[in-house]
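Only one protein chain is missing; all other protein chains are in place.
After this line comes chain A, so read on.
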Amino acid sequence: MKKELKGVRNWFLYFIRTFKKGDCLTKLCFFIMGSSNLLRGQIAKGLAFLAAEIFYLYYLITIGLSSLAGLATLGTKQQGMVMDEELGIFVVQQGDNSMLMLLSGVVSLFLTALFLVIWRASIKAGYEAQQIKEQGKRLPGLLEDICTYFDSKIHRTLMALPLTGILLFTVLPLFFMILIAFTNYDHEHQPPGNLFTWIGLANFKTILLSGDTISKTFWPVLGWTIIWAVFATLLNYLGGILLALLINRKETKCKGLWRTLFVISIAIPQFVSLLVVRTMLNNDGAVNALLRELGIIADTAFVPFLSNPSWARITVILVNLWVGIPYTMLITTGILSNIPGDLYDSARVDGANQVVIFFKITMPYVVFVTTPYLITQFIGNINNFNVIYFLTGGGPISLDYYQAGKTDLLVTWLYKLTTGTKKDYSYASAIGILVFILSAVFSLISYRRTASYNREEDFQ
């Protein structure tokens, strides 16, 4: 953390240092971007920087400043009838739309940050041009500049487009939603009819501490989420390894066939397989019909696989095994075949039996290689939307819960809060942040310790 802060400080200090060292053309660059390059003969580069500055200033004057200011208030005029003092009658007032104001404010912040990066780049380029001239060398032309983007600066070329995508479709929306967690954008404050505003940490207080229905929902759902994630991860992991071992045994015939049979179930889209399993497990579904036909249960009886809370929770975990074990099997198959054979040979010479070999050689090796995979699986299970949503839809619904059912995870609850009838965006965002903290805590504890993170470059 300290290192990062120092990095940020250095990033900004660069402006001051360069301003002191630069000559007057470089100094001019601070105000008219690209001037140093332009006047020293790098026309295209200079013009590009200048264009960026003009575009940003134009944006700032026309839209930027007002949307940045709107970020502070999130709108003041409520839609409705207001008294017009001059006319002496009530007129319809077009209200502010807090949501759009917040969004355009966030966009302005991002453009400003982007401009700051370009500004720094232009100053750096200007200073470099000054240094090259001082050394009496020739400045690289446009073509040479472009060539460096396919050689020494190739990482920028490769990463430019993907990064734009990430910024637009992940970072910006996420930032927007994080901000919403600090507003009261719930079903009672829906723009454009109504305004919402900043309320600080109040949402977190309501969810965590208030004792309202929401916090009485949050804690049990959190508990179930963790239980679910632990069981889903560990059982799938063990099951997958055992299955892989069974298939990988030297004596097992038709390895490819077995593998394919299990792989078919992951190859089928989850929305298909899980929806099918859901209808099979219904009270009148195929499994109950089969049990009745076999005479295991009475003719009118049924097993409440999905309608009884405890049954539903166990069913969800079991069905998830059906989904997940083939995956782990596929992934561990590769790893198992990488275990050096002489380890096994020497263990056998020393007289170790199968069980000992499994716990002393296979497991440590597999665990070592797959720790990052285990952690991502665990976090993935905390966020496992598909299995819950398609299988139970979060149900059975409970009256004690706020917009949630007994098998809802935090994420499916979040989904219901945003797309359900009430649209409590602020609570949903706050829950999203809490899920983030949960995942971050778990992964910081374990991930930082694993060798594969700390010695990331050792294997290269």
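The rule we apply is simple: contacts are C-beta pairs under 8 Å (C-beta built on N, C-alpha and C of every residue); 3 or more make two chains touch, one makes a residue touch a chain; residues count from 1.
What we mean here is this: contacts and distances are computed from a predicted model.
S.K.: Given the choices "Hdr menaquinol oxidoreductase iron-sulfur subunit", "Extracellular solute-binding protein", "Acetolactate synthase small subunit" or "Sugar ABC transporter permease", state the protein name listed in UniProt for the chain not shown.
M.R.: UniProt lists the chain left out of the view as "Sugar ABC transporter permease".
S.K.: Taking the full complex into account, find the residue in A:Ile54, A:Met83 or A:Val171 that is in contact with the omitted chain.
M.R.: From the options A:Ile54, A:Met83 or A:Val171, the contact with the absent chain belongs to A:Val171.
S.K.: Given the contact definition stated above, which residue among A:Asn282, A:Asn308 or A:Ser446 touches the chain not shown here?
M.R.: For the chain that is not drawn, the touching residue is A:Asn282.
S.K.: From the list A:Thr73, A:Thr252 or A:Ser346, which touches the chain that is not on show?
M.R.: Going through A:Thr73, A:Thr252 or A:Ser346 one by one, A:Thr252 is the residue touching the chain not shown.
S.K.: Return the single residue from A:Thr112, A:Gln270, A:Thr371 or A:Ser446 that touches the missing chain.
M.R.: A:Gln270
S.K.: What does the interface between chain A and the hidden chain look like in terms of residue numbers?
M.R.: 4, 7, 99-100, 103, 150-152, 154-155, 158-159, 161-163, 165-166, 168-174, 176-177, 243, 246-247, 249, 251-253, 258-273, 275-277, 279-280, 282, 284-286, 289-290, 292-293, 322, 326, 330-331, 333-335, 338, 372, 376, 379, 383, 385-386, 389-390, 410-411, 414-415, 418-419, 425, 428-429, 432-433, 435-436, 439-440, 443, 459-460
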